[in-house]
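Left out: one protein chain. Kept in place: all the others.
For chain A:
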Amino acid sequence: MSAPFSWIRPEPWGIHVVPADAWIDPGRPVGRALVTHGHADHARGGHGETIATPETLAIMALRYRTGVEDENGELPTRATPVEYGETIRLPGGVDATYIPAGHVLGSAQILLEHAGERIVCTGDYKRRADPTCPPFEVTPCDVFITEATFGLPLFTHPPIEEEMGKLLGRLEAHPDSCVLVGAYALGKAQRVIAELRAAGHTQPIYLHGAMEKMCRLYEEHGVELGELRLVSDHAKDAMRGHVVVCPPGALNDRWSRRLPDPITAMASGWMRVRQRARQRNVELPLVISDHADWGELTRTIEEVDAQETWITHGREDALLRWCQLHQRRARALALVGYEDEDD
């Protein structure tokens, strides 16, 4: 018998599932990719076959034409959908099960089983409730591969109700302005809108053009976002006293000149650190993240209680230190290509 877990190999551009010759979230085109979710640092175009949840595949079809016929009627990339809780048998005797990760629409942890060993790769995840996707499920396993985007003890995401209160409070105090919220176009934007609706905000919400398609996609998957309007279709004055949502890159862009006295807000876990918020000229920092904070990361490691924890995607050092302090076997994977999302 070979060494434990030797059938799965972390390589710089992704995690290689050797017997199936498949890759988890590979950073370059491969023959067979298991994709946890649609964010650009996990999902890329050009794989021969992409195995993911139907929602993730829909997002990838929109962004990369994954599984979409080209102009000659041919199918350069194939899409294989797997529902949450469903198991797919891969070549080489590897079973893959997709389990909710609570990160964004369609996001999944992938449970791999082979030769009596169970390995869970979380992709990105959070433990807070999110109206746009089903919650993270703790899955017992031998090796737990966790993300560590906010892997420092200073990261504590406040309850989202508090942040919504800040946003709506500012809107009320400045009825002649608009509050411009920078939010990652996939996931964060829709979550902010859905949470605004949950907080009782029924006014139309204005969108940057780059947001529209993804919002429609969410709605087609049953996430209700209320009345959405495009900034480009409306006069400046109509937007006074309203929320406008745009990608973070547009916050300080010329585009925002068409808005009425915008108050610049940004929805991101990084907003916890003042200097980060100041660097982006943010006037209203909203600490809202789709990633686990430090408390969630450490609680999850304890609850999953795997033999080994592998740490990737973020600040591995501190989480590794925490594992050592708590007598847990752990290692940091040096995967490349992952970025700090504007999460």
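The rule is short, and it goes like this: a residue touches a chain if its C-beta (ideal position, glycine included) is under 8 Å from a C-beta of that chain, and two chains touch if they have at least 3 such contacts; residues count from 1.
Basically, contacts and distances are computed from a predicted model.
The unshown chain of the complex is recorded in UniProt as "DNA ligase (ATP)", chosen from "DNA ligase (ATP)", "Branched-chain amino acid transport system ATP-binding protein", "ABC transporter permease" or "Quinol oxidase subunit 3".
Set against the missing chain, the residues A:P54, A:P153, A:G226 or A:P260 yield one that touches it, A:P153. For the chain left out of this panel, the touching residue among A:L284, A:L297, A:I311 or A:A330 is A:L284.
For chain A, the residues in touch with the chain missing from this view are 152-154, 156, 272-275, 277-278, 281-285, 315, 317-318, 321-322, 325.
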